[in-house]
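My questions will all concern the structure given below.
Left out: one protein chain. Kept in place: all the others.
Chain lettering (A, B, C, D and E) follows the sequence in which the chains are written, and residue indices restart at 1 in each chain.
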Amino acid sequence: MTAVDLVALGEVMLRLDPGEGRVRTARSFSVWEGGGEYNVSRALRRCFGLRTAIVTALADNEVGRLVEDLMLAGGVDTSHVTWLPYDGIGREVRNGLNFVERGFGVRAPLGVSDRGNTAIAQLRPSDVDWDALFGGGVRWLHTGGILAGLSDTTPDLIEAAIDAAHRHGATVSYDLNYRASLWHGRGGRERAQEVNRRLLSGVDVLFGVPTEAPVSAATFAGHVDDLVKEFPRLRVVATTLRRVHSTNVHDWGAIVWRDGEIAESRMREGLAVLDRIGGGDGFASGLIYGLLTGLDLSLAVEYGVAHGALAMTTPGDTSMATLAEVAALATTAVADVSR
Amino acid sequence: MTAVDLVALGEVMLRLDPGEGRVRTARSFSVWEGGGEYNVSRALRRCFGLRTAIVTALADNEVGRLVEDLMLAGGVDTSHVTWLPYDGIGREVRNGLNFVERGFGVRAPLGVSDRGNTAIAQLRPSDVDWDALFGGGVRWLHTGGILAGLSDTTPDLIEAAIDAAHRHGATVSYDLNYRASLWHGRGGRERAQEVNRRLLSGVDVLFGVPTEAPVSAATFAGHVDDLVKEFPRLRVVATTLRRVHSTNVHDWGAIVWRDGEIAESRMREGLAVLDRIGGGDGFASGLIYGLLTGLDLSLAVEYGVAHGALAMTTPGDTSMATLAEVAALATTAVADVSR
Amino acid sequence: MTAVDLVALGEVMLRLDPGEGRVRTARSFSVWEGGGEYNVSRALRRCFGLRTAIVTALADNEVGRLVEDLMLAGGVDTSHVTWLPYDGIGREVRNGLNFVERGFGVRAPLGVSDRGNTAIAQLRPSDVDWDALFGGGVRWLHTGGILAGLSDTTPDLIEAAIDAAHRHGATVSYDLNYRASLWHGRGGRERAQEVNRRLLSGVDVLFGVPTEAPVSAATFAGHVDDLVKEFPRLRVVATTLRRVHSTNVHDWGAIVWRDGEIAESRMREGLAVLDRIGGGDGFASGLIYGLLTGLDLSLAVEYGVAHGALAMTTPGDTSMATLAEVAALATTAVADVSR
Amino acid sequence: MTAVDLVALGEVMLRLDPGEGRVRTARSFSVWEGGGEYNVSRALRRCFGLRTAIVTALADNEVGRLVEDLMLAGGVDTSHVTWLPYDGIGREVRNGLNFVERGFGVRAPLGVSDRGNTAIAQLRPSDVDWDALFGGGVRWLHTGGILAGLSDTTPDLIEAAIDAAHRHGATVSYDLNYRASLWHGRGGRERAQEVNRRLLSGVDVLFGVPTEAPVSAATFAGHVDDLVKEFPRLRVVATTLRRVHSTNVHDWGAIVWRDGEIAESRMREGLAVLDRIGGGDGFASGLIYGLLTGLDLSLAVEYGVAHGALAMTTPGDTSMATLAEVAALATTAVADVSR
Amino acid sequence: MTAVDLVALGEVMLRLDPGEGRVRTARSFSVWEGGGEYNVSRALRRCFGLRTAIVTALADNEVGRLVEDLMLAGGVDTSHVTWLPYDGIGREVRNGLNFVERGFGVRAPLGVSDRGNTAIAQLRPSDVDWDALFGGGVRWLHTGGILAGLSDTTPDLIEAAIDAAHRHGATVSYDLNYRASLWHGRGGRERAQEVNRRLLSGVDVLFGVPTEAPVSAATFAGHVDDLVKEFPRLRVVATTLRRVHSTNVHDWGAIVWRDGEIAESRMREGLAVLDRIGGGDGFASGLIYGLLTGLDLSLAVEYGVAHGALAMTTPGDTSMATLAEVAALATTAVADVSR
Partner (left out) sequence: MTAVDLVALGEVMLRLDPGEGRVRTARSFSVWEGGGEYNVSRALRRCFGLRTAIVTALADNEVGRLVEDLMLAGGVDTSHVTWLPYDGIGREVRNGLNFVERGFGVRAPLGVSDRGNTAIAQLRPSDVDWDALFGGGVRWLHTGGILAGLSDTTPDLIEAAIDAAHRHGATVSYDLNYRASLWHGRGGRERAQEVNRRLLSGVDVLFGVPTEAPVSAATFAGHVDDLVKEFPRLRVVATTLRRVHSTNVHDWGAIVWRDGEIAESRMREGLAVLDRIGGGDGFASGLIYGLLTGLDLSLAVEYGVAHGALAMTTPGDTSMATLAEVAALATTAVADVSR
C-alpha cells in the first residue's frame, strides 16, 4: 500500500434514509454509506484532500458491493477491505444496515441499526496484515467505541491495530461514541467502560468525552486531568458541545485540550441542522486535519466545528463540504451566495 | 378471530427494489413487502376479495413497523403477528430483508435475501394459539418450503399449524419452493427433502412440484402417481410451466392434477414480464381461489395462470390485479384499453 | 362487526400533495388519504393502538380503490364503507379530491378541494345498518361539521348515527370545523350554525369551538357556560390555540373544559411546522385517547397537543407518530436523537 | 386574435399518470394535460410548427391554473379560454381529471375519467365571441365526439363553432371518438349517433370512422360512400387501423379517403407502444398537417401514422415528437441513434 | 407583434438544481429556466397578468428546445427568439447552463454558470428588427448588467434596444446586477462601470444600486443625487436591502427614489428563504408592476418586496406567486391557510 495520511478501522453500513418522511411509513429510501470511524476517513479524503484508507470487512453480496460502490465515491482506499463469502441468507455473516430518519422540529431523529452478526464483528486480528498496512507509511489511525462494542472480538482487532500503529509511529485517535444499544445484554455501560479502559492506554487523541453544554474550560480541564492520570499517553482530548433546541436548531461548539492547553470554539447558536447524523464525525475529521497540518489549536477546533456544522446541512452521514468552505466558515458566522 | 377463508404461515420480508437499475449501484430503493406464503394470502384478499390472515413474527422496530404498514395495505388480518422485542442492534432477532432487482433482457433478476436470525425463525409452536386461530373458522391453511427451510425450528411450527388445521377441518396447501440458499450448510437438498417429506403427509394441495416445460399430461400424471403413493392425503398437485426466453419474455402456463383428473392451461407464449418475483405465488392464489369457489378445474387453472401473468406485469412481489381482470384474461389472450 | 373503540363518520378524500412546490406549477403529486373525521379514527388506530372503523361512501372506480388502499394502510376497519357504482364519467357520483400545498414562510398553505357530488354526499341514513354497526360494541362516535356541510342530506346521516350511538351507549364527539367554502351559496355561516345547533343537542364532546389565542381560562369557561346552557348534554368542550408567525412557525396549545374543570396545555412557542393540515385532528385524537383511557385531564390535553404537534412534522393529513413519542413529548419540550 | 392555422374546441383535462404502476396502488402521479380535441391543436403547434389555439373553459382554481400552466407549455393560444369562478368545493363547476395507467403486456391501459359537471360542459354558445375568434383568420376548426358527449349543451356549442367556421371559410374536422361512458344513462350509442348525425352535416374532414383492422380499400371506400351520401359535405374520411397484440405491441396504420381517392399507409407491424393514449390524436394532427401544407395524400397519411407512432413512444397524452422525426419516420421503418 | 406591456432583453439559461443536496455529489437535477432580465418578464406575465415578451437567442438543439419549452410555460412571447444553428458539439455556439444549489443554514447557495460562447453573446444588433418589435406597441424595455457583461458585443445590442425604445416611447429599466465572474479577465469592475456608464445615459429606471442594509433614506437620497447628476434621464432608482443571517433567514426590504420622492418598504425581519435566486428580479417585477399600473410609490415598493419574498419561497429562479398573494402580503406580515 502506498503512503496514506489516515487509516480508519470500523464498520461501514448502508444507511437507508426516508428523506423528510418516516421509516415506518416509507415507500422509498435513499441510500448512503456511513460509519462513525469511516466517516472521518472519508471526510479527510473528500473534503480535506488527504489520502486515507479504511480497514473493514463486508459480506460479498449485492449489498456489500453497493457499500463498496459508495465507498469508492468516498475516495477512500478500499484495498484493505476483507470480503467474506455470503451464505445466501445471512445466517453466518451479513452487512450492516442503518435505517435512520432525520426528524423534524419536535420529532427527533430516529434510527434502527440492523448490524448483528456482520462481517466486521467476525474479523479476527490475524485476518489483516497490519505491518503491510502500516509499513507503507501511515500517519494516523482512527477508530473508536462503536467498533469496540460490535462483538466480543472487535476489541482484539482494535488492540492489534493500535499495536501496529505504535510499531510504525502512527498517531492513534479513538472516539468513545457510547451507544447503549451495542452493549445491551452484554454488560451495559460498565462493560463498555472496561473495554474502553483496556484500549485507551494506547490512544493519543481522544474524542467523545461525555460533557454537558455549557461546560467551563476549567471544568473540562479538571475532567481531562483525571483522564490523563489514568491514560498518560493522551495528548489531545476533545469533545463537542451540543444543545438541542429542536431537531433542526442546535447550539454547537467544541472544546479541546492539548498538552495542558485548552481551546474553545465560538458557540454557534441556533445552528440550522438538516440531518445531524455525522456531525460529531465531522468535528473529529476537521480537528484531525488541523492537527495533521499544524494549524493553531484555536483554529483547528474551529475547523472541526465548522466542518461538523457543514456536515449537518446535507442529508446522509457523510460530509459534502469543501476545504474552502470549512476554512471560510471557521472564521465567520454568516453564509452568503457566491456567483 | 372472526372467520377467515385462508391463513398463511410464513415470513414477510421487506423487499428493496432498485427499479430499472441494479442493487449494486443503486442510490434509492422502492420498498414492498413480500414472502412466498404471505403473497398468496394477500392476493386472495386484495385481488380475489376473500378474507385472509397471516401468521408470522416480526422484530418490533421501525423496519418491522414498516412491514406492518405494508401488510395493512395488503388487507391481511395482522392480529396473529407475534412481535418480538428488538435488541437495538439485531444480534438476537431481526426482520427479513430482500434486495431484489428485476433484471432486463439478457440480465437475469438478481436478489440477495438477508433473512438470517429473523423473528419467525425463532418462533416456537407454543407462541401461537392455534386453536383460537383455527377455531374462529378457517377454511384453508397455506404454507411451504421456504418457511420450512428458514431454521431448524420452523418445521415444528408448520407441523403444529397443519395439525391444528386438521383438527378444525381446514384444507392444507404447501408450496415446495425449493431455494438452495436456505439449505446451504444445513444438509442441502437432501435435508430439504427429508423435512418436506415429514410435512407432506399432512398436505392436501401441493404446489411447486419441479417439472421442465414442456411436460406432457401423461408424464405429469405419472409423476403425481409416485407422489400420491407416498403421500396419500394429496388431493391436488400443481405446477407452473415456465420457459424463459429472456428476463422479459417467458412462456407461461400450468398443469394441475386433482383426484386423477388433469387440467392444463393454455401456454401463454411470449408473455411480457416486468418483474417475475411473485408469479408463482400469483398462480397459487388464483388456483386456490378457483378451488375455494368451486370453479371447474380447467377454469381454475386458467385463473391461476392469468393471475400469475398479471402479477408479473407490476413491480414488487405482490399482485395489483383485480378479479375482473383475472376473469377476463383467463378466457382471452389479448389486452385492450377500456375507457 | 367486532367491537371497536371508535367509529368515525365522514368523507375520506384523496389528498394530492405537490411537496415543496405549488399545485399550479406541479408536475407530480404525492397522494395521501385524509378527512377531518377519518383522520381521528386513523390516528387512534395507528398511533394509539385502539381498534377503529370508518363509515363513509366511495364511488367504485380506480380512485376509490386507491383511497381504500390508503385506508387499509391506515388500519381502520373498512367493512362499513358503502361502494356506489361509478357512471364512468363522474356526473352522478364521484370521489372527493383535495389538492393542497403546504406553503412556506410567508406563503400560506393553499388548497382546492374538489368534492362536489361525492358518494358520501348522497349517502342516505338507511344505507347504513346502524344497529349492526353499534351493536357490535362501539365506545365512541366521532363526526363533525365538515360532513354536516357537504350536502343537504348529510345532517340526516349524522343525526341517524348520533341516535344509534345513544341507543348503544356510545359517547359522541363532534368537531365544528367550520369551512366557509362548504356553505357558500347554501346559506353561509348562518345555515351552518343552524345545522350544527340541530346536531349539537346529541353531542357529548365538542371540538373546534372558535377562540383567539391567547384566551384566558376564565374567558373560555364563560364561553362554555353559554354553550352548555344551550346544549346541556355537553360534557367536554375543547379547542386548540394556534398563533401563526409564519407557515412554518406556530405557537400551539389547547384548552379543555370537562364538567366545570378547565385544563390548559403548556403553549408550545415557535413550534416547527412542516404541513399543518391535520394538526387539529391530531389534537382531537390525542385528547380522545386520554379520555378513553382515563388519563388525568391535564395530561390528556398535553397528549392532544403533543400528538397534534407531531402530526404537523410529517407530510400528509394523517399522523405518523407513535404512542411512545406522544407520551414522551407530552411531558417535555425538546427532541433528541435516540440510537 | 392574430391569425392562427387551427383552433380546437374541446375539454382539456389534467391527466394523472402513475407511471409503470397502477392507479389503485399509486403513491405518486405525474401530471400532464390532455383532451382529444386539444391534443391535435397542441401537436400542430409544438411538433409541426403551426399557430394554433384552444377554445375551452376551466374552473378558476389551482387545478385549472395547473392545466393552464401545462397548456402554455403546449404553445397553444390560451386567450380564448373561458374561466368560470370556482365555488370552493366543486358542486357547481369543476375541472376535468383523467386518471390513466398505461398498462403492460397482458394488462391493458386503464383509466377513470372524472369529468362530470366540468366547466366546458356548462359553456354556452353565447359565452364565446365566435366571429372575433374566426375573424382573425382561422384556417381550420377541429372538434369531435368527446365534446359532443360531455353534456346536453355541448352539441350546441359545437354547432355554433361550425357555423362560425363556415361563415369565415375555415375547414371543419371532427373526430367521432365514441366513448360509451359519456353516453351511459343518456341514451347510449343511439343518442350519440343522433347527436353526431346532427353535427356531421357541417363537417369537411371526418376522423374515427369505426373499422376493424385489416380492412380492404374497397370495403373502406364502400363504407365512405354510404357516409358521403348522408353527409355530402365530407371531403376527407380517415381512420386508424390498430391491432393490439399486447399492451406494448400493436400493428398500426391508417386509411384515408379524399374525394374518391384512397390512400393506405404501410402497416407498421409489431410497433412498440409505451403509452397508447393520444395515438389517434397523433394521427389526426399529422394528417391535418399534411392536408394543410399540401402534401400528397399518400405522404400525408404516412405523416399521420408516423406521428401517431411517435406519440405512443412517450408518456402522457400529448406528442413530444419533432417534425424532422415525423418526416424521417414517414419514409422509413427503423430508428437509429444520431450523434 | 401585438402590443405587449414589457419586453425583456437578456439571456435565458437552463437552471440545473440538485434540490436539497449539492451539485458536486448530485445524481439528479431538476431543471428550470432563468435569467436576470427574463425573470422580470416572466413574472409580469404569470404573476401580474401583463403581456410580455423576451428578446434573446438560443442554439437550436435539444437543450435550446428545452429552454423554449420552459419559456412557453412562462407565458412569455417567444416570437423574438433568434435560433442559431448548432454545430453538433458546441464549439461555435451554445446555450447557457446554470448549475445552482440553494444552500442551507451556514452553507451558502453555490452556483457555477456555464455560459461561455452562448448564442446571445454572439447576437448582433442587426439580427433583431427593433422597429418591428417596438412598433407593435411596447410600454417598457427591461435589460441589465448581466447581459452587458456577457460579451464584447452585448453592450451594442443593449444600446440598439434602448435607442429603439426611445424612438417608440417605451420606458427603459436596467438592473446593474454586477457579477464579478462576467468581467473576470476582461477589465473587471472598472470595465463593467465603463460599460454601464455608457448605457445608463438612456435609462429611466435603475435597479441594483449597491447599498448596505441598513441605509437611511437620506444616505440613499444623497447617493441617488450623485447618480442623477451623471445620468439626468433617471426617474426612478431602486435597490433591495438584504441582510443574510443564514441561507434560510434574511432581513428583506427595499428603498426607492422617484423624482425626489423616497419610499421605503417595511423591513421583513427573519424572512424564511427556500431558494434566494430570483429574489431581486422578483422585487423588480413587482415594482415595475406598481409603476405600470399607477400604484402609490409606497405601495409599489411593498409589492416589489412582497413579490420578491414570495419568489424566494419556491425552488427555481422564477416566481410561482399570484397577484392576489402579492397584494395580500404587501399589506400584512403573516401567512395563514385558506380553505
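Please note the rule applied: contacts are C-beta pairs under 8 Å (C-beta built on N, C-alpha and C of every residue); 3 or more make two chains touch, one makes a residue touch a chain.
Predicted, not measured: the structure shown is a model, and the values here were computed from it.
In the full complex, the chain left out of view touches A, B, D, E. Check A:17, A:37, A:69 or A:264 against the missing chain and you find that the one touching it is A:69. Annotation: of B:82, B:181, B:211 or B:298, B:181 touches the absent chain (contact as defined above). Screening E:62, E:230 or E:296 against the full complex identifies E:62 as the residue touching the chain left out. As for the chain not pictured, it touches chain B at residues 20-22, 24-25, 100, 103-111, 113, 179, 181, 244-248, 276-277. Mapped onto chain E, the interface with the missing chain covers residues 16, 22-31, 61-63, 65-66, 69, 86-92, 94-95, 97, 99, 101, 110-117, 180-182, 184-185.
Seen across the whole complex, the unshown chain contacts chain D at 73, 268, 271-274, 306, 309-310, 312-315, 320-322, 325, 329, 333-339.
Keep this in mind: only the chains that are shown with their structure count from here on.
Any chain touching chain C that also touches chain E appears here: A, D.
Distance from the centre of chain E peaks at B, each centre being the average of the chain's Cα atoms.
Across A-E and D-E, the chain pair carrying more C-beta contacts is A-E.
With centres defined as mean CA coordinates, chain C is found 45 Å away from chain A. Taking the mean of the C-alpha atoms as each chain's centre, chain A and chain D sit 61 Å apart. In chain D, the positions touching at least two other chains are 22, 24-25, 27, 69, 110-111, 113, 181. If each chain is drawn as a node and touching chains are joined, the picture fits none of the line, ring, star or complete shapes.
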